[in-house]
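All protein chains of the complex are present and in place, except for one that has been dropped.
Letters A, B and C mark the chains as written, and numbering starts fresh at 1 in each.
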Amino acid sequence: MYSFKNDYSENAHPSILQKLMDMGMEQNNGYGMDAHCERAKQLIQTYIQCEEASIHFLPGGTITNLTAISHILKPYEAVISSNTGHINIHECGAIEATGHKVLTPPSDDGKLTPELIAPILDAHEDEFFVHPACVYISNPTEVGTIYTKSELERLYTYCKEHDLLLFLDGARLPMALGAPECQLEMKDFKDLTDILFIGGTKVGALFGEALVIFRKELQARFRFSMKRSGSMLAKGWLLGVQFEQLFSDGLYFELGKHADRTAMLLKKGMAEAGISFLTDSPTNQQFPILPNKLKARIEEKYSISDWSKPDEDHTCVRFCTSWATKEEDVLLFLEDLKQMIASL
Amino acid sequence: MYSFKNDYSENAHPSILQKLMDMGMEQNNGYGMDAHCERAKQLIQTYIQCEEASIHFLPGGTITNLTAISHILKPYEAVISSNTGHINIHECGAIEATGHKVLTPPSDDGKLTPELIAPILDAHEDEFFVHPACVYISNPTEVGTIYTKSELERLYTYCKEHDLLLFLDGARLPMALGAPECQLEMKDFKDLTDILFIGGTKVGALFGEALVIFRKELQARFRFSMKRSGSMLAKGWLLGVQFEQLFSDGLYFELGKHADRTAMLLKKGMAEAGISFLTDSPTNQQFPILPNKLKARIEEKYSISDWSKPDEDHTCVRFCTSWATKEEDVLLFLEDLKQMIASL
Amino acid sequence: MYSFKNDYSENAHPSILQKLMDMGMEQNNGYGMDAHCERAKQLIQTYIQCEEASIHFLPGGTITNLTAISHILKPYEAVISSNTGHINIHECGAIEATGHKVLTPPSDDGKLTPELIAPILDAHEDEFFVHPACVYISNPTEVGTIYTKSELERLYTYCKEHDLLLFLDGARLPMALGAPECQLEMKDFKDLTDILFIGGTKVGALFGEALVIFRKELQARFRFSMKRSGSMLAKGWLLGVQFEQLFSDGLYFELGKHADRTAMLLKKGMAEAGISFLTDSPTNQQFPILPNKLKARIEEKYSISDWSKPDEDHTCVRFCTSWATKEEDVLLFLEDLKQMIASL
Partner (left out) sequence: MYSFKNDYSENAHPSILQKLMDMGMEQNNGYGMDAHCERAKQLIQTYIQCEEASIHFLPGGTITNLTAISHILKPYEAVISSNTGHINIHECGAIEATGHKVLTPPSDDGKLTPELIAPILDAHEDEFFVHPACVYISNPTEVGTIYTKSELERLYTYCKEHDLLLFLDGARLPMALGAPECQLEMKDFKDLTDILFIGGTKVGALFGEALVIFRKELQARFRFSMKRSGSMLAKGWLLGVQFEQLFSDGLYFELGKHADRTAMLLKKGMAEAGISFLTDSPTNQQFPILPNKLKARIEEKYSISDWSKPDEDHTCVRFCTSWATKEEDVLLFLEDLKQMIASL
């Protein structure tokens, strides 16, 4: 059974494992106060080009989101997210658990725009309502779509005009950057977001995420918030080592591009087989809408995940490629697909 | 500079790294629903011998404590901990962040007894006070001391008589079990605790802890609490693999014993050099009380941590050995120590 | 300026003030452990006819909602409310502040049905989502509509089949009961809800609400939850006295009916003047949709509140009558209205 279920089913990139092996019994300080974390931060700095920024390493996505968002919000403040946002539907209420409401304008393509946010601001006018103070977006979104540079510029300008912080969840950041139409580079984020989450778990790390806080006024005592949420790893150097490797020689971006490339191959092949998609995703998550019979046939040999039920006879599913997906595996699947369709 | 600072400054045990290397590009289900976690649970079961128990893997100690304790308490309930307890003084208020008070009887040796708990229960008699519902202990304690089997039996009997759950934080569990006077075995805990935290981070894992919930009524929807606190790792198999290895061929217990053995060597040597200790610790944490001048000399070559200030001229420090500490390193240090003392 | 702004702009019913005057310097126990609270509970019991029920008095609506809902939910559980529900849009995130998500199916008339709840349950299938455990409804709703007895029977049956608790916010309960089509009586609620909030603030009390917990398993240590949320009044007898008076000689229900009657007069008059309404409300809140010019004219002499903006030229506003509204005031307004319309 081959899995297209997600981008975290495989091991770490071999160079990361090798680096761990090479460390031997080297001793390091605990809690991220070690030389590996230091070097990893310096490497990330060469990309984001923002000396003011503070950088932290956390073990996973949900805890990065909840630690960062609860750190920057006052008790009565709320965060705005697309209804499809990870913090809204995939984290078991982790944000609400920190005391904050998630306000969710409905979005067709998983993206937020000034037009979607404005009615929320209009409706939340006084103390009977929570006070919207932060906008959460993911790039790519949970449905594979991306924010281009000009879209992000427009959104950030709106946020600044309306006193909203912009938090970008980049759990799959290099898959967005790898899409040709995206036009964003790492050095753009200091001018287009306030906090940036640079994902490792879904991009070839064993686990772990980097969080970049661009604004001085949001940085104070973030390590307290990390300790309090249980996101400060004793062996913090373990995260440093991984990001050191990911940000050496552009490996991180290459892994993202690879995942996108194999997804484009998959998308093209499925489209040619007459299959339509929920969204026009240029990234490593694809959402084909399958006749239920075909879906059942595919699942005999491949792991995929259910996404939604557009009608009785069809199911929208998610195919996910990863940094580790081989082109030949995709081609093999497409070959299989043709035969399955033919034999239906 | 050699570090006796803690037991998480070194890499993972080589056999764990090797196991990760050997996995190659094997694909696994996410979120701990994989074959490695399954096997790791079975291996732990052979030790704890409690079929009813449910077992979970979490990334670190603080998040294990906060997820478990907030899962089992009702909103108005509180947890009792020694004043030296990890949840009281080393987790930046992580338990309070989940809405619960930590009640802290003062303890000289880091341990709780019925005698220390009784006044707390007496004082918390009605709705003006929080309701004590859980007792948190660590074994070994934060000051290196241990609960013996008979002490734990007495404490657990008291807890049951007073409707208190007993949670045992075993971040360094095999170091307690490895002490000859302890007399506890893994199979005892099902009858002597309600929830057991089996530590990995401080016992040769890259990171990660196992949580055993013995009581059926505490098990329901624990995975919801994990997801909500951000402690459910996407690549959950990574924790399974490590515990699979740790619980193969008794490695886990061997590593604990090794840490204790090197600590006993250290303790004996320091005592012979005329140094006294804060506590009589049979485990891998030792708390010598050093003249400030000697401490300064030691710190030129060795990393240690400050613990407390018994008087102007002395400092109590912590020496920590680990699964990776070599006997020769301890002997080398003791040799150094003699010379330092002589030359003061 | 006469106010139709809400049903809490006037003093308490004169008989309540008189009762306070008559008390003189009588001494009472604190925290609701007094004879007045006791008698008020007995009087409420004669109506609800449920000996198992426990009854508590709290100072206001938001704190009653948050105390009750946080008392009955486990940390990872969520409450379902209509998108127009008071807990969703009028309490500044008070429920989320206790750590719980509010799930909000969109409702045209402010009411929930099995059909609206079912998709929520379908979507919240595992630990990646919060677990829906409670349904919150208000009767009458925030847009004046009511649940009839048969509607509530259908909803409660559905809730029981799906393991959902049903909480009924009756801040304006007698205004629902007073509507002829409602068909509900106080003695029905023990079989049709799990927790019932009987409002005082909006029904002629100085302030205060009664909370009835019908189910034994939800009652344990509710006074702890009250103390913890700050909703246990030191002079708790003050709430007892008011509910004693409200539930003597059916005063409570008479006050609700009076508010409805004056609202029906208002509604009929406005409809005759050609004005249409957002909802067909049989209770004391009416939501006429006014041409902006007419609205401006009205606001020169009357206080009302804005509700929504159906289009550029119209505004939906709320007119609220109360236990204290005089028929002659409504008739005077209707006379004014005619002239305002004529002179537009």
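As a working rule, a contact is a pair of C-beta atoms (placed from the backbone, for glycine too) under 8 Å apart; a residue touches a chain by one contact, two chains touch by 3 or more.
Everything quoted here is computed from the prediction, not taken from an experiment.
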**Prompt:** Where does the absent chain touch, in terms of which shown chains it meets?
**Reply:** A, B, C
**Complete:** Of B:Y2, B:Y47 or B:F129, the residue that touches the missing chain is B:F129
**Item:** Residue among C:H56, C:K101 or C:K202 that touches the chain left out of view
**Value:** C:K202
**Asked** Given the contact definition stated above, which residue among A:H131, A:K267 or A:R297 touches the chain not shown here?
**Response** A:H131
**Asked** Can you name the residues of chain B that touch the chain not displayed here?
**Response** 75-76, 78, 89-93, 96-102, 123, 127-130
**Prompt:** So which bits of chain C touch the chain we can't see?
**Reply:** 2-3, 5-6, 8-12, 17, 20-21, 23-30, 59-67, 91-94, 97, 201-202, 206-207, 224, 227-235, 238, 303, 324
**Item:** Residues in chain A touching the chain absent from view
**Value:** 70-71, 74-76, 98-99, 127-128, 130-131, 221, 223-228, 232
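Following the convention adopted for this analysis, only the chains that are shown with their structure count from here on.
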**Complete:** The pair of chains with the most residue-pair contacts is A-B
**Item:** Chain whose average C-alpha position is farthest from chain B's own
**Value:** C
**Request:** Please compute the C-alpha centroid of chain B, do the same for chain C, then give the distance between them in whole Å.
**Result:** 51
**Message:** Report the inter-centroid distance (CA atoms only) between chain A and chain B in whole Å.
**Reply:** 33
**Prompt:** How big is the gap, in whole Å, between where the Cα atoms of chain A centre and where those of chain C centre?
**Reply:** 42
**Request:** Return the residues of chain A touching two or more other chains; collapse runs of consecutive numbers into ranges.
**Result:** 91-93, 97
